[in-house]
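A single protein chain has been omitted from the complex, and every remaining protein chain is retained in its original position.
Right after this comes chain A.
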Amino acid sequence: MNQHVLPPIRPEYDRALAPYVEAPVARALPFATRLWQQGWLRKGLILAALALGWEAAAAWQYNDLLLPGFRATLSALAEGLISGELLERMRISLQVLAQGYLIGVLLAFGLTTLAVSTQTGRDLLSTLTAMFNPLPAIALLPLALLWFGLGAASLIFVLVHSVLWPVALNTYAGFQGVPETLRMAGRNYGLRGLPYVWQILIPAALPAILSGLKIGWAFAWRTLIAAELVFGAASGKGGLGWYIFQNRNELYTDRVFAGLLLVIAIGLVVENLIFATLERLTVRRWGMVR
């Protein structure tokens, strides 16, 4: 039977260890491995592969009207940038975007502050987001045109609509996720009301708020370009969407692609430079996200 088996009693030992000299304790990784750890390199390779595939497909199609190649698009883009037309279009788009985004974010913060402090505010926020969040912003555009006429005001209206709900929803979820101990610590310091929201809730919910801002930004950018495509320009001044629409009508397909490329590029820059920097300086540094 098992219970009668006893482990052998072995002699103890104690040995003096000589310093370890056989090999260095820490070794550098091989150069290729270190290179492959660079995110920009990996992503750059993916982009290069996509551009190559695009160029190959265009060469196979051989119809500049339907699918201009990567190089043709780049030259149209360079042309547009040098002539200043694309820059002007970009400026108009970004200006409208900034206004709409800012108003939307401010409204979202107002709404969520109300929601964390009162029951009515909570009910209001959950009802409104449930109603309006699934509603596409573009669907409001005809109404906006009726109310605000052709012009920036209508665009700003739909932008606010597209930013407000996702940002409010994320911010509120972030506030609710703040640990109870941290809340008690804040109240223990005698904080209440707005200082409490500002000094405890907002920093503690920053990961969720940042992701809400990112989603809001993507929604806003998307909505803006789409809205410009639908109703175009006011008083001869249109943004990037209008540029794309106009050039499609005139069958300058390479410029259409150049406009789309710029839309993508701006999206990438905002995501990878602005938001990534913001995250690195805040939530990553504080160890709140990895």
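Remarks
Everything below uses one rule, namely that contacts are C-beta pairs under 8 Å (C-beta built on N, C-alpha and C of every residue); 3 or more make two chains touch, one makes a residue touch a chain; residues count from 1.
As a working rule, contacts and distances are computed from a predicted model.
One chain of the complex is hidden; its UniProt record names it "Vitamin B12 import ATP-binding protein BtuD", one of "Branched-chain amino acid transport system permease protein", "Carbon-phosphorus lyase complex subunit PhnI", "NADH dehydrogenase subunit L" or "Vitamin B12 import ATP-binding protein BtuD".
Checked against the full complex, the one of A:173, A:191 or A:230 touching the unshown chain is A:191. Which of A:36, A:147 or A:286 touches the hidden chain is settled by the complete complex: it is A:286. Within the complete assembly, residues 179, 181-182, 184-191, 195, 199-200, 203-204, 206, 282, 285-288 of chain A touch the chain that is not shown.
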